[in-house]
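Notes follow the structure.
Taken from a larger complex, these chains appear in their original positions, while the remainder are omitted.
Every chain is named by a letter (A and B) in the order it is written, and numbering of its residues begins at 1.
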Amino acid sequence: MSEKISVGIIGATGMVGQQYIRLLQHHPWFSISYLAASPQSAGKKYSDAVAGRWHAEGDIPSSVEDMVVHDAQDVQGAASRCRMVFSAVEMKKEEIARLEESYATSGIAVVSNNSAHRWTADVPMIIPEINAHHAECIRAQRKNRGWQKGLIAVKSNCSIQSYMTPLFALLKAGYLVDRMFVTTLQALSGAGYPGPSAFDMVDNVIPFIGGEEEKSEVEPLKILGKVSENGIVKADAPRISAHCNRVPVLHGHSACVSLGFSAKKPELKEIESIWRSFKAEPQELDLPSAPRQPIIVRSEANRPQPRLDRDADKAMAVTVGRLRPCNLLDVRFVGLHHNTIRGAAGGCVLTAELIKAKGYLN
Amino acid sequence: MSEKISVGIIGATGMVGQQYIRLLQHHPWFSISYLAASPQSAGKKYSDAVAGRWHAEGDIPSSVEDMVVHDAQDVQGAASRCRMVFSAVEMKKEEIARLEESYATSGIAVVSNNSAHRWTADVPMIIPEINAHHAECIRAQRKNRGWQKGLIAVKSNCSIQSYMTPLFALLKAGYLVDRMFVTTLQALSGAGYPGPSAFDMVDNVIPFIGGEEEKSEVEPLKILGKVSENGIVKADAPRISAHCNRVPVLHGHSACVSLGFSAKKPELKEIESIWRSFKAEPQELDLPSAPRQPIIVRSEANRPQPRLDRDADKAMAVTVGRLRPCNLLDVRFVGLHHNTIRGAAGGCVLTAELIKAKGYLN
């Protein structure tokens, strides 16, 4: 226990903050030593601060129930108690950007769920199975900003994770994709709590999620980008068209995807085989939160389905199915992942494990 | 009353059959004089035959409650009582094809909801706002088969109706579309009753509907085809890729659509203007079931939504929204229509009105 790394959760009362708590409560490397949230929650016991809006599975872990919640603005307080923070605050983008920087300036490693720093050139946006090597730009980041121990790493928008790993597995195998059509059916929890009104979602779907399509079309390019001296240089391909819908599902974003290859085109069997055998750095490093198989291929005609497949491999795997030819591009499939675990808190914990394994917390 | 045309409903106890009854109960031209269904229902009062599975809005119309249900196989019985039948039977495809032909041979005009004759060359598959002129091939049909008064006309799969009229309006205005991506979010009622289990649809979506994608990719080509001497010759474009999902919505199929133009490309404003002003033969003929405006354009960012928009203009209009540029093809939008009315019973009633107005029931 004494060797565990002390971590804090900033924005600990929200939906993603709660998932961090659940995922970290028995973590082999990290130990929760600090919780922070908005001024309204500051000073309260965690169980009081979160009363009536605890939404993660099971009850509030007894280890954090009585912890006092701090003000997220109290950076020095955090610095004195933890080596790393997971950020899931909900504020204006510019404020979050500044706050995360001040944490890093104070020597804290920040792993953020938020979009504020996704397009900061020297901040890596990491999906550990895809671009673990982007962690390298932490060196540029520290140099640029004069940080010794602090750092910022972020995750991408959750919705793209239903297809980014399957896409990357093909790229890695040498099959270049230059065009991609995506239509998502996204879960309620992606909107935070309370999120959409039940009155709007019974007997209905909503064909719009503010800002989601724009993010879905550009974030993949940074993730597939190259590390340069000054940060990440985004990739040129694929060109993506994304349409995002909200559906009455609790957790689990589905994506209907069509891919067009620019050069040689794999057979469907080849694709399936690439996916089934795909492993990456989190699996090689045997990171605690890494799914054994990052991509699970279902052969049933009607899978993946959110309720049946979102929890696969600790809710950290991406499940794909319905691989078939596309009448317009080359191939089509459906991908699915658990948006608040793989796509949010769990993905950030995996990134934190990667950063630790690569020595950036020394 | 005495001048109304006597019509029958074959398959009167099913979900679509019930909609026919509801839509025809006060129809100005047609009067329900005959109901038929499977042998199990034959001989029963309609209200008994349908007990526990009446799903249309409101109660069973009192005018049909006590009508005796006949056996759908009793073609002569139908012939003696009605000039036209609406077919919504559920049997094997080949059996339906034969049954509908024998009705037509007996001198009955058959308007069918079923897919059995969709690809019979001399049977028109009609969406009245698009290809009313396909009714002409009834002449070839009668000649080929030696029918004097009988005829068969069918409707297309419901799912394509969310975008076919908006697509056609652009074609008609001279903007040729050669590629089209469609992802549908389809309602439960499209699967008939009982359809999917509630256990499968709570907190879930199902990314597969058997046979639906295939139909969605080819039926538009017949609808956009040309009338030749021997029937309809299907069109070459657009090439369509369709992905179909089932969502927990009662009625109303949504479609996320991207269009690619082959030659000149309209501005978004031009498209909107084309849609808003689109009228076709049903409007010009002032058919009783024709929507005043076949295409309704919503300007809100999050419309159309199934529960809010499916009932627009007697549930006979197609509602579109979210018109915007596509990152891969040219433009994108969302279309929506009421699948059991516009896409099924209501569409067939409109086709029947068209056939009558064109003189084929004389």
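The working rule: a contact is a pair of C-beta atoms (placed from the backbone, for glycine too) under 8 Å apart; a residue touches a chain by one contact, two chains touch by 3 or more.
This structure is a prediction, so every number in the text was calculated from the model and none was measured.
*Asks:* Of the identical chains, 2 are shown; go ahead and state how many the full complex includes.
*Replies:* This complex, considered in full, is made up of 4 identical copies.
The rule we apply is simple: only the chains that are shown with their structure count from here on.
*Asks:* Taking the mean of the CA coordinates per chain, how far is subunit A from subunit B in Å?
*Replies:* 43
*Asks:* Provide the residue numbers of subunit B that touch subunit A in the complex, in ascending order.
*Replies:* 179-181, 183, 185, 202-208, 210, 217, 239-243, 245, 247-250, 254, 256, 258, 301-308, 321-322, 326-329, 332, 334
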